[in-house]
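With one protein chain held back, the other chains of the complex are shown just where they sit.
Let's turn to chain A:
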Amino acid sequence: MRTVLKVVDNSGAKKVMCIQALKGKKGARLGDTIIASVKEAMPNGKVKKGKVVYGVVVRAAMQRGRCDGSEVRFDDNAVVLVDKQGQPIGTRVFGPVPHELRQKKHVKILTLAEHIA
């Protein structure tokens, strides 16, 4: 709630603010989907400012435990905008993404990513 995340695809938005975390009482973590409101957008983009969108958290500054016991942490909080079905709106993804997305069935984002951490 109220967390401002960076948008790392080319859907047009620059910053979104989380308004709800789907699935999870304690909040969304790395790999979870959120509902967000676009706060800052590029002038000619697919999404405009003020629009309510779905997003997948691809980078989180909070560490998330992996099944082998290690923990991963990223440098910032970033999100990739998706539609209700989970398909990304944009066509490119910037920066590293975790391979937790594979388990969450966000394969399309993984294929678009330039680096999988």
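The rule we apply is simple: a contact is a pair of C-beta atoms (placed from the backbone, for glycine too) under 8 Å apart; a residue touches a chain by one contact, two chains touch by 3 or more; residues count from 1.
The rule is short, and it goes like this: contacts and distances are computed from a predicted model.
Peer 1: There's a gap in the complex where one chain should be. From "Cystatin LXN-type domain-containing protein", "TRASH domain-containing protein", "Proteasome subunit beta" or "Trafficking protein particle complex subunit", what does UniProt name that chain?
Peer 2: "TRASH domain-containing protein"
Peer 1: I need the residue numbers on chain A that touch the omitted chain, in ascending order.
Peer 2: Residues touching the hidden chain, for chain A, are 59, 63, 68-76, 95-96, 98, 114-115, 117.
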